[in-house]
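One protein chain is absent from this view; the other protein chains keep their places.
By written order: A, B and C. Residues from 1 in each chain.
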Amino acid sequence: MDSALIPEGVKRCSPAKFLIFLGVVGAVLLWGVFAMLLCWIKGLNQTNMNDYYGFALWIWADLAVIALGGGAFFTGFLRYIIGKDELKNIINYAVLIGFICYSSALLILAIDIGQPLRGWFIFWHANVHSMLTEVAFCLSCYFGVLTIEYLPLILENRQLDRVPFFHNLSHNMHEIMAVFAATGAFLSFFHQGSLGGVSGVLFGRPFGYREGVFIWPWTFFLFTWSAAACGPCFTILITKITEKVTQKKLVKDNVIELLAKISGWMLATYIIAKILDTWYWASVTAPSKGFWLLDFYSNNPFYGPWILVLEVIICGVLPALILITESGRKSKTALLLAVILAVIGVSLNRWVMVLQVMAVPVMPFDSWYMYFPSWQEIATTVLPVAYGVILIGLSHRYLPIFPQEKELNPID
Amino acid sequence: MKVSRRTFLSIGSFIVGGAAGTALSPLPWKLTDDLSIWTQNWPWTPKPERGDVSYVNSVCTLCPGGCGLSVRKVNDRAVKIEGMKGHPVNDGGICILGLSGLQLLYGPTRVKTPLKRVGERGQGKFKKISWDEALAEAAEKLGALRAEGKSHTVACISGSAGGTVPQLLKRLLTAYGSPNFMSVPTMQDAYAVTLKQMHGIDACPGFDVENADFVLSFGSGIIEGWGSPVRMFKANSAWQDKKIKVVQIESNKSNTAAKAAKWIPARPGSEGVLALGIAHVMLRDGLYKKEACDGAAGFEDFKKWVADNYAPENIAAATGIQKETVESLAKEFAAAASPIALCGRGQGRTPGSQYEFMAVHALNMLAGNINKAGGVQIIPEPKYIAWTEPELDEIAQKGTASPRIDGAGSETYPHAKSLLNRLPQAILTAEGASPVQALLISEANPCYTLSDTQAVKKAFAKIPFVVSFSSYMDESAQNADIILPNHACLERLEDVPTFAGLSKPVIGLSKPVIKPQFDTKHTGDAVIALAKALGDKIAAAFPWESYEACLKETLGDKWEILNEKCFVAAEENIEAPLQFFTQECKTVSAEGDEKQYPFVLMPYDSIRLANGFIGNTPFLTKTVPDTVLKKNEMLVAVNPKSACGDSLSLKEGRSVMLTTPKGSAKVRVHLSEEIMPGVIAVPRGLGHTAYDKYLAGKGVNCNELIGPAEDAGSGLDAVWGIRAKLSNVSI
Amino acid sequence: MFPFIFEWVWDMSHIVFMGGLWYALTIIGLGMTYCLIKAIADTAGIGSGGHHHHDDHH
Partner (left out) sequence: MNKEHNKAKKFGMVIDLDKCTGCGSCMVACMAENNVPFKADETNKLDSITWMRVYKLTNGKSFPDADFCYLPRPCMHCEGEHGHSPCVSVCPATATDYSHETGIVSQIYTRCFGCRYCMAACPYHARYFNWWDPVWPEGMEKSLNPNVSVRMRGIVEKCSFCYHRYQLAKEKAYYEDRREIEEQEYQTACTQACPAGAITFGDLNNPEHAVHELKKNPNAFRLLERLGTNPKVYYISSREWVRLAGDNYLRQEGKSEKN
């Protein structure tokens, strides 16, 4: 039925099977859309957020997907600026994942704000001193860049490519892709960083607050760094999952290993920086405001020192060690474990930097309050996942995402 | 079906082209702008109208405090209540209830027209009727009773006894032929009986707290709403400035106790004993004012009685207070230049034990502070209402001569003027028809505020005809047959004689600030109309054409200045000879068996919870902490060290059954170190069943859990608590 | 975000921030304009265009 749209030389599942897949994921998507409409129509009273948790699941989801979407800018940076040519075999997918992550982030932001119809005030009435302004601008611009990077891929659809204009446009965009990639890397550096700055500048919240250089707290750099380290891990993870689902090898091992190796060194250096930052914060910054490290991790039912161990050791040091050793990268299980841990680690870091910042009582006579999201919050957070799965499904089916697919899976 | 390339492409280009075209047109930008402007002017978000601003002075009638108000108006709307600067009671300050008064005025609990019951009693089903119909029906019922010779079976419950409206009601009953005018008793009644017994005169107490230099409070909620609340707040601040020592004796660490220099958690109910223990030390060591006491009536007997029975070491077991504490308290109290001892628990909304009042007053007499600066002032009852006695016809003469249903003024209760607490039992124990055939209720909510509310409601059910004058759909109005709604506070003109413990009482004038919002009628006018409808000598007793005419005539030369200033000073102090007492009264113990009920339940008052005739406003309820009310559940404060049996462990927030001999209720536990182990502190003012969604169904009415305890001396309700137990909630 | 909006101040922070922003936007804008114009030209056969094997460009 849709065979004309499927790239030449590759095999795809039957339209029926694909429709069932779309139907199932689409149902989840609709559930999310319903919750989203509830939030827009009835307001944010649909959530379990409150005056103590002004930032909650959604902002975490935003920070997490942007960190995970960091694979796009960093792989692009490596491919186009540094010139790691092998990465051309995974860059398409990295861009697609990035595109999904960033569009999801923008959608979640649009639900999260109390007055979505005034959302554009962040641009129009921009306060240039706010980290969130920086986030909004760079995020939207970079989303534009991702669209530009994704567009040629769409134009390479078998039917579209036959149109000479589209063919030429796609070709020309490829020609100067390095310019876009460089701009994207520049923008990403700032918005990843300013997302780290979001809690880092809160001098009223000793748990989040960090010192830094100029206007940028240390978390600014840590966030960029960790996104560059863990974003590619997420790209690898999703690639592995896609291979599992399609039951095909799509990217050659040397490509994955190269990316894993770079990620590993990024992660290793990041985690050293993170440990230094934590140490300085725990021994100098927080005490100057009257807090011991353990004040942040006690007297409450959830947030304990285990978080530090999990985030820094188990999901930081451990995957870094795996990825920087060759045997670690070569072992399928170890590699998979490492990228999963890295993804958990960066997500946990974002959770801590959003939710725990809110949870820690600052006034001595205040108390810890716990939070659990409402179903509407969960559904709207699952919504982008469903949307991403659908977009990956469609892109994989109709676009030549994986250049090595034909070679790796020859049709007899 | 194969999608042809042409179709695919043309659809694609149509969408892409269309989107690009729209984006380049001004339409989306204009729409974006318009939508944000729309969010800034959502039609469902109210926009208060601007207009001319004016201020109108008035007097608050939401509590007996009598504060002066300055109400800000915008056009014909009242938008903010503020305290009146220069008013002798509150001088600009204002309490939380007064501040939220507009929510009562404009609130959904108002009774908007006269109503006649159509459903079962208490069901809350009413139909609107006209004022003519309503008054005619009431007059007809009352006329019929009178014709049957049952005029004495008509009773009236009024929120207070002072002022022209209560006096008009009383006059109506007298001319009609009933002695049964009752007012809602407060600590003022207990004090009145005390002054009668200890000075032999009819008088009101005034407390010159501003000039006292040592304050000994036996459970008085000085900053909980006792007396005139704002005035007491100001006094408390003055004490803080002057570093004046306040000692609070109370089992629960109230706000007053927290502000006091010293908190003495005595066993609840033992305050009177403690007072006499202090008296013992003063008398033993000769620390009392000899020039005031020596030679006073009964002093020698009192001295001997106290010496024999109240040595500090002997009362330690009863009070839980060490001998040394009592000794040092007595010495400090006696050493102060102008000490004052106060009593009347919490806000003083229930009278309390005569023994305790007299014991505490004895301390003041021993300290020689009667009618002295910083002491207790003896003030005559207000005399400005000087109407000629109504001429009574035969029925009225006969009716008024019959004994009062509540027994006030009888041989058993010679000093009491009204004993509302005895009314429910009188009705319930009477054989045959209810001794009350018709009941008028004005500015009172007995179905909520009286102890043992269940019994009160049962008694109500036996009264064939109940008329409420309430402005609000409260529990009593809900149990009425006819509601003749009064104008609300700030809508009506009324004189407000304010005693409330003021050392210099005032008569205030509550002036209407806005026009009545609904089809209501001033109770004064309704009473006059009823009298006119009843005709003959009853009508003749009410010669005024309207309430306003009546008030103007009554106030005479005060009228003008009252209109201008909203207040005038009341009477000066009167001389008060001392009369000491012995053994006349007994302590009132908490009802219930100690073994079965290991705890003592103590209701406590909070200024953030209106617990009288006026219910809480939404703003007030909003300020109630979540350690008192969580969702619709009430929390009771318990010390975690309280022994409560093996089967129950006390945990913060835990749901438990609170059971007393009078009833039980599901509550939650709030663990508090601010309360004596073994005591359960229950907030007063929750558990309404009437009113609106902002108040109804929240928590438990503690009056349902405690029963009246008749004071042997005065007959007034002396209940201060009840024994209780906590148990697991059965599923 | 524009100098004509009243919050705008000609101070360092605005110049640096908005400078960076407009710089990025300009590059993206110019890049896309270039691609579009060249694609139109290629399609019309003006440029040196011709056919490519797009495998070259991954």
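Remarks
The definition used in the following text is that contacts are C-beta pairs under 8 Å (C-beta built on N, C-alpha and C of every residue); 3 or more make two chains touch, one makes a residue touch a chain.
Fair warning: this is a prediction, and the values are worked out from it, not measured in the lab.
For the omitted chain, the shown partners it touches in the full complex are A, B. Of the candidate positions B:176, B:191, B:218 or B:233, contact with the hidden chain is made by B:233.
From the set A:11, A:129 or A:332, the residue in touch with the chain omitted from the display is A:129, counting the whole complex. From the options B:200, B:577 or B:625, the residue with contact to the chain not on display is B:625. Not every partner is drawn; the one left out touches subunit A at residues 43-45, 49-55, 112-116, 118-119, 121-122, 124-127, 129-133, 136, 198-199, 201-206, 287-292, 295, 357-358, 362-366, 369.
Residue-level contact of subunit B with the missing chain is found at 39-40, 42, 44-51, 74, 77-83, 90, 92-96, 99-100, 102-103, 105-108, 223, 229-230, 233-234, 236-237, 240, 253, 255, 258-259, 263, 265, 517, 607-608, 618-626, 629-632, 639, 641, 672-677, 692-694.
Convention: only the chains that are shown with their structure count from here on.
Rounded to whole angstrom units, the spacing between the C-alpha centres of subunit A and subunit B is 62.
Annotation for subunit A: no residues touch 2 or more other chains. Every residue of subunit A that touches subunit C in the complex is listed here, in rising order: 88-89, 91-92, 123-129, 133-134, 137, 141, 144-145, 148, 156, 161, 164-165, 167-176, 179-180, 183, 186-187, 190, 403. Listing the residues of subunit B that touch subunit A in their complex gives 1-3, 5, 8-9, 12, 32, 35-36, 38-40. Against subunit B, in their complex, subunit A makes its touches with residues 1-2, 4-5, 115, 117-118, 120-121, 159-160, 162-163.
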